[in-house]
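With one protein chain withheld, the remaining protein chains of the complex are depicted in position.
Order of writing sets the chain letters: A, B and C. Residues in each chain are counted from 1.
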Amino acid sequence: MATFKDFRNNIKPNWCPGCGDFSVQAAIQRACANVGYEPEQVAVVSGIGCSGRISGYINAYGFHSIHGRSLPVAQGLKLANRELAVIASGGDGDGFAIGMGHTVHAIRRNIDVTYIVMDNQIYGLTKGQTSPRSASGFKTKSTPTGSIETTLSPLEMALAAGATFVAQSFSTDLKQLTAVIEAGMNHKGFSLINVFSPCVTFNKVNTYEWFKERVVSTDSFDGYDASNKMMAMQKVLETDGMITGIVYQNKEKPSYEQQLPGFQEIGLAKQNITLTKDQFDKLVAEFN
Amino acid sequence: MATFKDFRNNIKPNWCPGCGDFSVQAAIQRACANVGYEPEQVAVVSGIGCSGRISGYINAYGFHSIHGRSLPVAQGLKLANRELAVIASGGDGDGFAIGMGHTVHAIRRNIDVTYIVMDNQIYGLTKGQTSPRSASGFKTKSTPTGSIETTLSPLEMALAAGATFVAQSFSTDLKQLTAVIEAGMNHKGFSLINVFSPCVTFNKVNTYEWFKERVVSTDSFDGYDASNKMMAMQKVLETDGMITGIVYQNKEKPSYEQQLPGFQEIGLAKQNITLTKDQFDKLVAEFN
Amino acid sequence: MISQLSWKIGGQQGEGLESTDRIFSTALNRLGYHLYGYRHFSSRIKGGHTNNKIRISTQPIRAISDNLDILVAFDQETIDLNHKELRNGGVVIADAKFDPKLPEGFPAKLYAVPFTAIAEELGTSLMKNMVAVGASTALLDLPVDIIKKVVEEEFGRKGQAVVDKNNAAIQKGFEYLLDISGGPSEEFKLEPGDGTTRLFIIGNEAIGLGAVAAGCRLMSAYPITPASEIMEYLIKKLPKLGGTVVQTEDEIAAVTMAIGANYGGVRTLTASAGPGLSLMMEAIGLSGMTETPVVIVDTMRGGPSTGLPTKQEQSDVNAAIYGTHGEIPKIVLFPSTIEECFYDSVEAFNLADQYQCPVILLTDLQLSLGKQTSEPLDFSRVTIDRGALALEVEPQPENQLFKRYAFSESGVSTRVFPGTKNGIFHSTGVEHDEQGRPSEATTNRKKMMDKRMRKMESVKVTNPIVAISKYDDADILFVGMGSTGGTIEEARKQFEADGLKTNQVMVRLIHPFPGAEVAAQLDKAKKVIVVENNATGQLADLITLHAGGREKIKRMLKYDGNPFLPNELYNDCKELI
Partner (left out) sequence: MISQLSWKIGGQQGEGLESTDRIFSTALNRLGYHLYGYRHFSSRIKGGHTNNKIRISTQPIRAISDNLDILVAFDQETIDLNHKELRNGGVVIADAKFDPKLPEGFPAKLYAVPFTAIAEELGTSLMKNMVAVGASTALLDLPVDIIKKVVEEEFGRKGQAVVDKNNAAIQKGFEYLLDISGGPSEEFKLEPGDGTTRLFIIGNEAIGLGAVAAGCRLMSAYPITPASEIMEYLIKKLPKLGGTVVQTEDEIAAVTMAIGANYGGVRTLTASAGPGLSLMMEAIGLSGMTETPVVIVDTMRGGPSTGLPTKQEQSDVNAAIYGTHGEIPKIVLFPSTIEECFYDSVEAFNLADQYQCPVILLTDLQLSLGKQTSEPLDFSRVTIDRGALALEVEPQPENQLFKRYAFSESGVSTRVFPGTKNGIFHSTGVEHDEQGRPSEATTNRKKMMDKRMRKMESVKVTNPIVAISKYDDADILFVGMGSTGGTIEEARKQFEADGLKTNQVMVRLIHPFPGAEVAAQLDKAKKVIVVENNATGQLADLITLHAGGREKIKRMLKYDGNPFLPNELYNDCKELI
């Protein structure tokens, strides 16, 4: 069986030293091994951003797509090949700015894709502009006098959109992070995992320390019931969105694929696609 | 002062007889008059769909844009000209499928635009496909065996995205509908108004009767406090999204425009845009 | 006896004219006539005039005619808007209910038949359509039994009572017309059809059928006129084959989902019209750069922007060829017959896999929605070629990924599908090396770019142009694309009758443009008329650029939303030369 080392390749990430994304990479590698996949059974689809490079840093099939579109690509891939474990990933700009529409609809659609957002509350790759996750008042190149938009709460959004799996973690907490990714991969349906992954170069406010002081694990709530949506919503609001762990999970709801009429267990890519003459003739006859 | 009749023009809507959109048109005309605008002070920006035609049926400046993009056009217009009352409008497909990202970001941005969604839970203009608002199991041309996606709840989404004004109404209740549109227009900031506006041709499930049996006005809740977000969220869930009236309003939060440094009351379009030689020389000197 | 005839039925949108039309023409098809239909409709749901014109012929036809023999009218508006099209001596069959009138002295016959009254008598006014079918059948002196059999098929599952009622309506209409017209006249009596039942099909369905035959098992798309019928066809068929159709949130999701699925190894289609194509531009570049096949159908309609969504145009040609930033290999096909819609759909999937690039299959509204009889589709011509593909892969050298983008002579490198052991590779829209790892190195960049673009040099399609090239010294060469082919053919025949020598070329491979093939045809003609449904002459520009002939080329452009008509084209071309 593959270990996390098998999910490493020899490509050196071009992230800045100290970037939060390194731990996300490590956690994905561990989670894949823990769930029991071989490298070729996993595909990582990513968007564009510093974070988007991650699909090239894991020894698995990797598709580094375009900005904001990792989710439709990943969903197409999963529909094409149900046997594959499909992870989608990218930054907060990628998933919550340009990709916001796809995120909401992927949640609604509930195809079995594990979506990991590396949330540094800023645009890293383009050198430090405001992201939808930036706090009000946050000063960046594009908002020198401070952002005046309301910060997006990914957990609230996901719950409102009807997500069946919502989790959050912090990139220094490798154990929790690995655990939630693992749980997301085991979840049958779409899982959204928002990860606080500090940008050490451009975000001087939401630093490792800043997060360390603020994150609260669901473990610390007595009797937290992740299957209770209203409770989840309440805790998200109470913790000002700083809650970590599995925030909500609905294990009952079947995934999109499971509900598709006629859709087969065996990956479409492996099916025989040639029609018989008889099948063809029947199709033609409908037009006579 | 203008009356609602002044907001009528002589263009005959090409909606099917009985379409819910007629009442939305009437309500907008009334609300504009009630708030005290003259026709030329109002602009209606719409998307594409049966509903999208509305910008042509009101005697006001009308911009019938492209599918899903009424909101950015409307926001640009409002920034260009603060003196104008800007209404954005369109269908549920327009605003919650292709336009979902813009809807979330318009909410976050909180520019003073009144957004009216004519929600018929189907694609009318393209002759009856599933919309994000279609119920699970709903059978359409594109989902002959029934939709298997989770229905989008616009009110939950709007609240989660940090909306400052969220309302819902039903197109037969002209009085309430007019009142919420009026309130939306008076609200300083972005207002989302979702209107159940039945499609009599393609949606044989969510009919006038269907809605009539289900809608519940906020008036019927004792002590409903529209400034309480958690209460709003709870009632939305309790009523299965069928609540009508002003669901939530935050009157404290300033609009985007109000927070802009240096932005002036007078419409940008009316400002003198010619630099003086002195201003220009100063700008140039920075590059020496 | 006549060998061809034009029949039109008109009324209000949403009144169910389509079923009348469907029953009548299905019967004609069974009798072995060739049919070619044209739908006039507008971008509103209920109300508004709509009409459906069918040309019926004992010979193959691929164009509507300039004029009309029979007009069936459900309201006065239909007469007012369409009577001018009637030939001298044509006939109007109209519902007596609205007291139909033809303009004073207009040289056509008017038969008022109480469509509604008869239908109501039989139980429901809805059946007025059937009365009209019966009356039409009588006028053409066709065997009414065939019609009734079609009705049985159409309404059978609703029970015998429904079938009987409808057939009664047909019978009444039939008899009523015979009565007032004084029996069949030779003038409208068609020579017998050849008895062969053909496919009676629209281009969108032919494309859908082609996709199914080509092994397409997934479609991701967003509804739009006039593409939606492809989605509607496939949603009925794919689930039975283990596949599915996903209605996405927009066209960007549609095309990127298709790219993801193609990357996953399933032949996946998306289809849209101009606005959707414009939205797909960025993703088309991703397909080109990552060498991931994808097939995109663009059913062209009146542009620009929302334009004339229910009208004919051929104005996305440039956008299809040039419309993504940067430079990628890409193939653009444009069938010009209903049969080609089918075969090209199959070929599009093969080309996408062979050249590992986006393939855009263009159609125009008339080709997509005009219902017509098709010659038999030859299943033996359907082959599935998935291109360079490794289903099993040898272990790679230490620390190396599979060389998915290996520099090869043809530019095509071997694909593997995710899931394949030892086949792990990376894909990225960023410039990359042979293993798919991002690389900014200049030599690699140049080699990769050359490799990708080299694929275009070898693009082989069976018939990049379809030429009717009888003369080496033609007076006029007509060049067109898409649905104009049949119209050009008829106009050309008129020129031939005038004693001019004419050749014809339909360009099927729009990109990479078959410059040499077209140039060879240009050489054989004194004058060239390029016929297009757009305002700027996009095909003429392509010819000028790739085949030369600037001095010879005249542009015959129509962009008012309607297809060319044979006689109109003949007259306009006469003025041009």
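Everything that follows uses one rule, which is that contacts are C-beta pairs under 8 Å (C-beta built on N, C-alpha and C of every residue); 3 or more make two chains touch, one makes a residue touch a chain.
Source: prediction; values computed, not measured.
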Considering the complete assembly, the absent chain touches shown chains A, B, C
Among the options C:92, C:211 or C:308, the absent chain makes contact with C:308
Answer key for A:11, A:26 or A:66 versus the chain not shown reads A:66
Among listed residues A:9, A:130, A:176 or A:206, the absent chain is touched only by A:130
Of C:210, C:293 or C:429, the residue touching the omitted chain is C:429
Residue positions on chain B contacting the omitted chain are 9-11, 38-41, 43, 45, 48, 53, 55-56, 59-66, 69, 71-81, 83-84, 101-102, 104-105, 109, 260-264, 267-271, 273-275, 277, 280-281, 283-284, 287-288
In the full complex, chain C touches the hidden chain through residues 42-43, 273-275, 277-279, 281-282, 284-286, 288-290, 298, 300, 302-311, 313, 315-316, 318-319, 321-328, 428-431, 438, 440, 442-443, 445-446, 449-450, 453, 534-536, 541, 544-545, 548, 550, 559-562
For chain A, residues touching the missing partner are 14-17, 48, 50, 64, 66-68, 97-98, 100, 123-127, 129-130, 132, 141-145, 201-202
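The working rule: only the chains that are shown with their structure count from here on.
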Cα centroid separation, chain A vs chain C, in Å, comes to 41
So, in whole Å, the Cα centroid of chain A is separated from that of chain B by 31
When centres are defined as mean Cα positions, the distance from chain B to chain C in whole Å is 38
For chain A, residue numbers touching 2 or more other chains are 101-102, 104-105, 109, 260-261
Within chain C, the set of residues that touch 2 or more other chains is 239, 249-250
